[in-house]
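Complex shown without one protein chain; remaining protein chains in place.
Chain nomenclature is as follows: A and B, assigned in order of appearance, with residue numbering initiated at 1 for each chain independently.
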Amino acid sequence: MSEHVVPVKVYVLVFLALMVLTGLTTGVAFIDLHAWNTPVALAIAVVKMTLVVLFFMHVKYSPKLTKMVVLTGFFFMSLLVAFTLADELTRGWSPKAQNWDATASSATHNPR
Amino acid sequence: MADMATHHAQHDAFKHQFEDMDQQRDAGTFGMWVFLAQEIMFFGGIFGAYIVYRLLYHDSFEIGSNLLDVKFGAANTVVLIASSLTMAMAIHSAQAGKKGKTQVMYLLLTVLLGMIFLAVKFTFEWHNDYTEHLIPGFGFVIRDAWGAAGVHVPLFFCFYFFMTGLHALHMIVGIPIILVIAVMAWRNRFDEVYYAPLEMVGLYWHFVDIVWIFLFPLLYLVGGRYLSIGGH
Partner (left out) sequence: MSTVIAEMPGHELPTESHVNYLNVDHSVKSWLLTVDHKRIAILYLISITLMFFVGGFFAVLMRLNLIEPQGLVAPETYNKLFTMHGVIMVFFFLVPSIPATLGNFLVPLMIGARDLAFPRINLLSWYIYIIGAAFTLYAVISGGVDTGWTFYTPYSSTFAHSQVIPTALGVFITGFSSILTGLNFIVTIHKMRAPGLTWFRLPLFIWAMYATSIIFILGTPVIAITMFLLGLERLLHIGIFDPAIGGDPILFQHMFWFYSHPAVYIMILPGMGVMSELITAFSRKRIFGYTFVAFSSFAIAIISFLVWGHHMFVTGQSVYAGLIFSVLSFLVAIPSAIKVFNWTATLYKGSISYEAPMLYALGFIGLFTMGGLTGLFLASLATDVHLNGTYFIVAHFHYIMVGGAVMAYLGGLHFWWPKITGRLYPDAWARFAALVIFVGFNLTFFPQFVLGYLGMPRRYAVYPGEFQVLNVMSSAGASILGVGYLIPLIYFIWSFKYGPIAGPNPWGAKGLEWTTPSPPPTENFTEIPIVTEDAYDYAGTTGRRTHG
């Protein structure tokens, strides 16, 4: 909600910033940054999103409650991702189930 | 408290369950934000699944991503962000007391840009993917050149089509709504006091833009385009 009227200049500046960032993220993708490509791309996306949220969606001028709603949505989404990854990425950490076998070979393989 | 007579005489868009126009607009925008929170979770589910598989099958996802056409993706990103600008301008023109025609112009520009986005996506990208046998379930062909990681490439494309499809669906729903609002604007319904529907549809449209802001790098820019992947 906003009775605050955002000046056109701000909108145009934000738009130009978004254009620059789009060009940046596209360009950086063609440079080999190894494992850093993904975090950089995501960081740029987060900055773009923040600009849209704060200015186009007027959250900068909105009550705290609005900001709470936005943050809550992202927080719960991150819970879904984090806890799911906690399973998917750690399955390999457990000793793999082996054929049930009481011989010496299982004693050496089984990290008890 | 206002008695029932003055209660009803506030504005012809006034809704009786509220006390005044301020509360009405406040509730309306807050309601749209709550709706967007659930949209974050809706897309969040599929984004979450994407993240899981991308971490598990990074090589396959790199291959898939390199098969997407970056110029279309980037162009569409520009188009959609521009449509967010025109949408913001539509609301601004109402807030600034500009005539309905100005608001309509910006709203129609928004719709036009949205339709350009959809046209590029469906007629260039998706159609090309179809003819190149890159749509899972519709004659997908795993190329030998992809090597061992090839077996999981269809999974990437499942996500590509599901996620961009869901996004496009949101645009297809949004465009008629913007047109309805444009008709109201044409009839000079909106002014500095009453522009809540504009604001609300604007929030929705910006959200759709934000989803794309993430879809573009996540789908089109995986790993790095510095790799040259053959077998197109």
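Brief remarks follow.
Assume a residue touches a chain if its C-beta (ideal position, glycine included) is under 8 Å from a C-beta of that chain, and two chains touch if they have at least 3 such contacts.
Just so it is clear, the structure is predicted and the values come from calculations on it, not from any experiment.
Residue-wise, the contact with the chain that is not shown comes from A:L79, picked out of A:I31, A:V46 or A:L79. Among the residues B:F30, B:F72 or B:F124, only B:F30 touches the chain that is left out of the figure. The chain not displayed touches subunit B at residues 1, 3-4, 16-19, 23, 26-27, 30-31, 34-35, 37-39, 41-46, 48-49, 52-53, 56-57, 60, 136-137, 140, 151-152, 154-155, 158-159, 162, 166. Counting the whole complex, the residues of subunit A in touch with the unshown chain are 65, 72-73, 76, 79-80, 83-84, 86-91, 93-94.
Convention: only the chains that are shown with their structure count from here on.
Spacing of subunit A relative to subunit B, judged by their CA centroids, is 18 angstrom.
Against subunit A, the residues of subunit B that register as touching in their complex are 25-26, 29-30, 33-34, 36-38, 40-41, 44-45, 47-48, 51-52, 55-56, 70, 74, 77-78, 81-82, 84-85, 87-89, 92, 95-96, 199, 202-203, 206-207, 209-210, 213-214, 216-218, 220-226. Listing the residues of subunit A that touch subunit B in their complex gives 1-2, 5-6, 8, 11-12, 14-15, 18-19, 22, 25-26, 29-33, 37-38, 41-42, 44-45, 48-49, 52-53, 55-58, 62, 65-66, 69-70, 72-74, 76-77, 80-81, 84-85, 88-89.
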